[in-house]
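My structure is below; once you've seen it, I'll send some questions.
Left out: one protein chain. Kept in place: all the others.
Take a look at subunit A:
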Amino acid sequence: MGLDKDTVKAFWANVAGKEEQIGCDAVSRMLTVYPQTKTYFSHWKDLRPGSAPVRKHGATVMTAVTDAVSKIDDLTGGLLSLSELHAFTLRVDPANFKVLAHNLLVVLATVFPNDFTPEVHVAMDKFLAAVACALSEKYR
């Protein structure tokens, strides 16, 4: 587990400077490949890949994930307020955390084809699953 944390931190350093691009691409893919996720964004004017609200949301998500990396030793504690937000206000079905995680991994594979090795992939997958778990803490 310790090794995974180091792998995540080391790999995530590559993301610096590309957060917006990666976040925008991940959200765009999620909305395109899993159209049911669009139901959470009916208040947006434009749901097309790369649109302004998509870009902005991608950046928001990536800022939160980067923050989660820094709190990797205590995700439940570190993501408490985000968990409350998702549980009481947003009420996103937790199954969708997996969906977004999958699309983020796909983007990472396209942006870092050589660095996104199987070992990095498993560490990132575990990390995103742990983040999803922390986000679901307050649901019930």
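Going forward, a contact is a pair of C-beta atoms (placed from the backbone, for glycine too) under 8 Å apart; a residue touches a chain by one contact, two chains touch by 3 or more; residues count from 1.
Following the convention adopted for this analysis, contacts and distances are computed from a predicted model.
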Chain excluded from display, named as in UniProt, from "GATC amidotransferase", "DNA-directed RNA polymerase subunit", "Trafficking protein particle complex subunit" or "Hemoglobin subunit beta-1-like": "Hemoglobin subunit beta-1-like"
Selected residue (touches chain absent from view) among A:59, A:80 or A:105: A:105
Those residues of subunit A which, in the complete complex, touch the missing chain: 25, 28-29, 31-33, 49, 102, 105-107, 109-111, 113, 116-119, 121-122, 125
